[in-house]
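Only one protein chain is missing from this complex, and each of the others stays in its spot.
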Amino acid sequence: MLSKYAIKSPWLYRINTGSCNGCDVELATTALIPRYDVERLGCKYTGSPKHADIVLVTGPITVRAEDYLIRMLDEIPEPRVIVAIGICPISGGIFRDSYSIRGPLDKYVEVDVNVSGCPIRPQSILDGVAQAIAIWKDKINQFHEA
Amino acid sequence: MITLSASSVFAYLLFPGGLFAILFGLILLSVERIAVARFQGRVGPPIYQNIFDILKLRIKEVLIPEDVTNRFMFAIAPVFGFVGMMTAIFILPVSGVYGGTGANSDLIVLVYLMALPAVSHILGGSASGSTFAAISVSREVILMFAYEISFIIVLFTVALEAGAGEGVVFSLKGIVDYQVIHGSFISNFKMIPAFLAFVIFMLATLEVPPFHIAENDGDVMKGYLMEYSGMPLAFFEITHALKLIVLLTVLQVFFMPGIAGYNVFFNLLWFIGKSAVVVIGIALIHASMPSFRVDQAFKFLMTVPILLSLMSLGMVLFL
Amino acid sequence: MDTAALGEATAFIHGHTAEVLHIICTAIFIFCGIKALFHKELKKVLIYSLIGLVVDIRSLLTLDSSLALSAFYYHVFNFLVIVGMMLITARSLTKKAGSGKLYDMRGFGRAVPWTAAPLAAGLFAMMGLPPFSVFFSKYLMIAAFVDSGNIISSIVLAGGEVLYFLVFIRVIRVIFLDKYRGEPIEDRKPRELFPVYIFLAFITIGGLIPGIAVKPFVALADAMGSQVTDLPPMGLSWPIATLFLAAGSALVFFLGQKSNKRAGLLSSLLCLLAMPTLFFSDAGIYGISFAFLILFMGALQFFYSVSYMEHSHKQYRFYTFFLIMIAGLLGVSLSGDLLSMFFFWEIMSGWVMYLALAHEGDGFSIQEATKYFTFNYLGAAFLLAAVTVVYNETGHWNYTKIADNFQYTRPMAIAVLLLTLSFLMKAAQLPFRIDFQMHPKPAPTPISGYISSTVLKSGPFMMVKIFFLASGGVVATTLFPLESIMHVTGWIGALTIIIAASFAMLTNSMKRLLIFHTVSQLGYVVVGCSLMTSMGLAGGLLHFVNHMFFKNLLFLCAGAVFISTGTDKMDRLGGLARKMPITFFCFMIGVLSIAGVPLYSGFVSKWMIYHGVMESGFVGIAILALFGSVLTLASFIKFMHSAYLGQIQENVRDAKEASWYMLLPMSVLAGLSVLLGVFPGIALAPVNRILVEFSMQPLDITASSITFGADSIDMLFIVSILFMGMALAGLVYLLTQTKTRKTHVFVCGVGDLTCEDSHVSSVNFYEDAKGFIKGSVRIIKKIIGLKGDYIER
Partner (left out) sequence: MAGFFKIAIRNFLNGPTTDPYPFGETFTPEKYKGIIAYDPELCIGCSTCEYVCPSGAIKVTEKDDGTGVRFVFWLNTCSFCGNCGYYCPTDAVYNSNDFHTARHQSEKFIPTIDDDISYVRCKRCEQKIKAPVEALLIRAYDEITEEVRHQTSLCPDCRRQEQFERM
């Protein structure tokens, strides 16, 4: 099937739902600084959710960011992989039982890979992306069977 | 009437036209991305990266914004640019390899065909109804309006120089033949400013960082392509690759068509070599230049390239 | 006073005090003009203007030719008749209004039409407009001056009339065009009106059959004993089509009172019926093809205005004036000689057009229509002087005879220059004040569309004829060599393209943008025609035809949008393409062909113009012209984005698609634009025969390809390549049949953005580049003296 070639170019898209930007800085370093070049895997940060394949979500879904997240997740085309970056989206992290966050990402969308850490290391992002690519391959096949 | 002979269909679909140009363009785009990465000290993507981008987009789901203003225009927009570029490649002669389509490979037709990708971006962006797209469409129009002047002046300078004083040569084949006999224009001192102006025009048309404004990731993210996904987006990527090839061919037709060897294969290698060198030069500028703001770019484009091209036009006319 | 005394009186005047007399008369002339202009009383205004104009004729006495004398008698007689008639009506109007004040009679023209009509007719007659006899007496006067050699004073005389023109226009505006507010008053009984209408009939007959009317005055001049020089023949040649349409307009005036639909359809039918009459006319292929186009466009325009004028009032009056204007235009294209051409030229752009343009009746449209009418009147004044000079030099009116014995002497050079000047003014080319030379925005769309696409074309149409005539004669002077006139015209055309298109980049009203583009596209036609080489002229004429179709198409789309949304401002519109898809589709075809995209008609003619210009070696003009097409594309993208695409706005939500009355003409024009884009041969066949008529080497064309010397192009070949690309794209689309899903537009997930603030409207579309464009436009404004925000409004 074509998915064997298609997985060679996963496009990443970052959604920040109120994170402290620790993980976002790490995400930025994976792409831009020469040391952890994510482009080697064929990845590229895209500007629009409609081009996204692997969605990297950071931040504990705060009350204000909730409906933005719901609307954004609807705009991402189907064979997609959701990666929760950092402990905040996975479980709310340090802010777990605070009044202003709406709980882990699982409530809104079916997450595929969790990369925990506060903040995560660029290498673990590369790990997460590698795992996401593997999952994405099966999703592509399922998408085309359906 | 239509002379759709087998050779012209072959030329359109396979060799210097469709498949070869698309693949060569995509590879050149990847080469440019690798060169930029290497200039920044990174490894950069594998060379087949852009090809797999297209293949990946093919399998993606196509999203259509529900309050899109005109679905037909939203779907037809990418095809405009694609068709324009395919025709442009078909009529452009590659020295020593492909002779263009004789009478019809004409400069004025080329000018209007090269404006089609910008038109397709504009139509697509404004038909999608998104605000980011609207802002980037207005930027694209301002830029297009600014860099077209220098391109037109360069065009006429080359046409007049190829006419060698007594007339004007509008056919592209004529320009190439003139340079083959009298030495290519790059070596002609009168044409150096025009060459610089054309390079600036190339950077502006290809949206390479000094002019990476309409799709600037900083403020309008993906600009006019914001609402596209799946196959229409793949068409825009293919059009971008074809536009790179068209610009390289036009650069070589205008300024350095020198035929190296005799058989087609050697000329083709010479053509690919020259294109690769130019692409790496573009990558160098890409890696080491920040982007203009729109009004800075507009002022820059309205002064520097126009003066350069007017200088060489003056030299051609009065020297 | 017997003849001898009069004879020596003229000699005495003529003797040594002519200069003193001259100065006194001019002083009186100007004094009366100013007085009349600002006076309150209607009667006083009329009397002052009479004194001024009669004094103005005094200079006739300085010439001692009999032509001058008979002209003097005829002119004075006409004036007496007209002013007598106007004074009677003025007396009856003052009786009705209770006071003589002009402003108390506001709107009387509408309240008591039958009593006030002679006043209007008299005022138009005093201006020297066609159907009345003063037109010929004024012409005789100027002929007398030209005959005696001083052309300059004839031009001054013709120009001087403009002062009195302003006086009359003021009266007409107050009495006829303003609303009537007083209590209803009834017309006078026909028995009292009878004498006034006899006078009116007398001067109208004098205007229609001038030859007979002038006989008694010539006899009187002979009686005075001065030697008789033969009068210039004043026979008019009325083409059949013009007669047919003139009669038709009367028919529409009476039959159309009841239903607007019937009036519209009837006039459209009339235009179609007039077409067969063209075969009998002997006006040569050039005139006939232009006439055919006039009638074809007229039919479409009327069919369109059946539903456009639905909401308007008194449509039959609009249709009548429109039909008379078309009749005038037909006269210009079909007439075989210069005098009748000038006669119909005056009808076409005279008071008929003024009343049709001011049809809406609100202050703004009247003011703009008056500005345009003054501009046309000035142009016609130059034309009158030039036409008489041409007759004087060649001794004939008929084109073919003029062409035979045409010597390019000093006066003839001035005449050709004046002719080109007035035709350029008609074609609205710079560097004249652009807000005057452009036809008014608030006029109803059918007529402003028709003026843009067809009536303004009479300028270049005649310019080509004059260039052809002038290029035939032997050159006897170095004053204004023909080549330099043509070259300067080319440069004026090129500058107009750039300046008008850059104005269009800034304006915010739909129709003003379209009118700016008409001016710039006419620049292309002028550039093409001013080359007078076979490729250049063919390109100019083809653009002449293409522009007619796509410009009218754009105007009709703008009209449809105006009707369904009620606003003409682009920045209040947005997202129309959802509600009016067919209009949008036609609009897109219009935009793509005006920008010159290869598949559409604009490209072929522009291609030919560029080749023609470069062949003649004018690189500057070619660069400006090619850049003009980029400017056009840029401003139309602004129009397209802010009006049709982008987010849908509030006031557009309930817009409905235009009725099929409007859509039919639009789709016909859109089809023609595409057809001529792919098969330009259809329009080029008649153009080739015109080239032969103008004794130039025709291009060898097939249905779709044009070859001339080295450069050639085959549109079908290019279009087939484009279609192959589209087929390829379509194939690829079919192969990837992936699922599609509807989602909302990406605005970072924000939910509460209203449509207004998420739509980039035309006001801030070029915000970033505005500094540069505004700076250059400010310089241009200073040059051509345009004040205020005329462009932006």
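We call the chains A, B and C, going by the order they appear; numbering starts again at 1 in every chain.
In this section, a contact is a pair of C-beta atoms (placed from the backbone, for glycine too) under 8 Å apart; a residue touches a chain by one contact, two chains touch by 3 or more.
Since the structure is predicted, the reported quantities are computational estimates derived from the model, not experimental observations.
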Displayed chains contacting the withheld chain: A, B
Of A:L41, A:I76 or A:I140, the residue in touch with the unshown chain: A:L41
Sites on chain B contacted by the missing partner chain, in the whole complex: 37-44, 284, 287-289
Footprint left on chain A by the chain that the document does not show: 34-37, 40-41, 87, 90-94, 96, 110-118, 120-121, 123-124, 126-128, 130-131, 135
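As a convention for this text, only the chains that are shown with their structure count from here on.
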Chains most often in contact, by C-beta pairs: B-C
Intercentroid distance (Cα basis), chain C paired with chain A, Å: 65
Residues within chain C bordering two or more other chains: 739, 741, 743-744, 746
Of all residues in chain B, the ones touching two or more other chains: 58-63, 226-227, 230
In the complex with chain B, residue positions of chain C that touch it: 575, 577-578, 581, 584-585, 588, 595-598, 603, 606-607, 610-611, 614-615, 617, 619, 622-623, 626-627, 630-631, 633-634, 637-638, 640-641, 644-648, 702, 704, 707, 710-714, 716-718, 720-722, 724-726, 728-730, 732-733, 736, 738-747, 753, 758-760, 765-769, 771-772
Of all residues in chain B, those that touch chain A in their complex: 33, 37, 40-46, 48-49, 52-53, 55-56, 58-63, 215, 217, 220-223, 225-230, 233
Chain B residues within the chain C interface of the complex: 1-4, 12-13, 18, 58-70, 72-73, 78-79, 82-84, 86-87, 90-91, 101, 103-104, 106, 108-109, 111-113, 115-116, 119, 122, 126-132, 134-135, 137-139, 141-142, 144-146, 148-149, 152-153, 156, 159-160, 167-168, 170-171, 226-227, 230-231, 235, 293-295, 298-299, 302, 313, 317
